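Shown here: the complex without one of its protein chains, the others still in place.
Presenting chain A:
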Amino acid sequence: MSVAELKERHKVATETVNSLRERLKQKRVQLLDTDVAGYARAQGRTLVTFGPTDLVCCRTLQGHTGKVYSLDWTPEKNRIVSVSQDGRFIVWNALTSQKTHAIKLPCAWVMTCAFAPNGQSVACGGLDSVCSIFNLNSPVDRDGNLPVSRMLSGHKGYVSSCQYVPDEDAHLITGSGDQTCVLWDITTGLRTSVFGGEFQSGHTADVLSVSINGSNSRMFISGSCDSTARLWDTRVASRAVHTYNGHEGDVNAVKFFPDGNRFGTGSDDGTCRLFDIRTGHELQVYYQQSGINEIPHVTSIAFSISGRLLIAGYSNGDCYVWDTLLAQVVLNLGQLQNSHEGRITCLGVSADGSALCTGSWDTNLKIWAFGGIRRVT
């Protein structure tokens, strides 16, 4: 088959795909004969709406002296770990807003941090291409530094993202600038499996974010600079289960939906998208026309515990709270009067869903929680 012939067939195939997409879109519009309000009324229930008091800033965690790059909540207790450009990680008590640990990292250029499920150790990764594990219970040395209890080295690029496998303190998944994701065994410090890479069908650019399915911890999703998200099964390292296209820019953030059947993405193209892992479809696009020619990038996303709200931080300092169902902006946390002064770089919802924590370039973290009373009938 000649190249010309192939090109011709490719062209035809592309056209077919596009027409099918168009038909799909039409079909969806056609089927969409109800909205949430109407449906709720038909069911005799009151529609849950969102008001400006649904999220108010109730704590400001001050203590970092550089841009905050990443944060993570413990599964239980109200503790937060955050890392910043000042080369420290700080463990906060979210209720009292006090620090319990402020530890200087061996490498100051840190991008990501994660709390272990048992809340006893913290993982940090960054430009040194190493994921370092700190045991919070180990004694500090003379200078007040905590020794690194385990170095997970093997990545050939920066460690952009890390997450502990839920309920397993010994396993961790990292995403890296070397286009791979790695499942680590922390007790041995060795790679259990490598996802992607040179000889495998993996990402073709830097992996920026990973998220593990909360209900099935064998599945995880990764977002990459190749503007795709990929679904992986930790048992099958050789190839991705599915590749999700649609974004037109680097996928900066991926996050599983609380039910584990969907996941959200945030990208440099200014959109967030919701994908279904069972059908492989894109369910929703969240995009707010800002009017200015510069499209703000989505830096980080998080879902509320019910999944009804999608919180997305943007590079221009906005932080939209989206209604996941209606794809409408409920709130803009970035424009509340006591909000951050810089761009919001990281977001996290506490395990019980009662609070949202945001970290920003203005060196502060803020905790947002429901500020009013709602009667659900």
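Just so we're on the same page, a residue touches a chain if its C-beta (ideal position, glycine included) is under 8 Å from a C-beta of that chain, and two chains touch if they have at least 3 such contacts; residues count from 1.
Everything that follows uses one rule, which is that contacts and distances are computed from a predicted model.
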Missing subunit (named according to UniProt) among the choices "Trafficking protein particle complex subunit", "Outer dynein arm docking complex subunit 2", "Extra-large guanine nucleotide-binding protein 1" or "DNA polymerase zeta processivity subunit": "Extra-large guanine nucleotide-binding protein 1"
Hidden partner chain, touching residue among A:Trp92, A:Phe115 or A:Tyr314: A:Trp92
Residue touching the undisplayed chain, where the options are A:Pro75, A:Gly157, A:Pro258 or A:Gly353: A:Gly157
Residue of A:Val148, A:Ala170, A:Ala205 or A:Ala327 touching the missing chain in the full complex: A:Ala205
Residue numbers in chain A that touch the chain omitted from display: 37, 47, 49-53, 56-63, 65-67, 69, 85, 92-93, 96-102, 107-109, 111, 127-130, 143-144, 155-158, 177-178, 205-206, 208, 225, 250, 328-332, 335-338, 341, 355, 368-373, 375
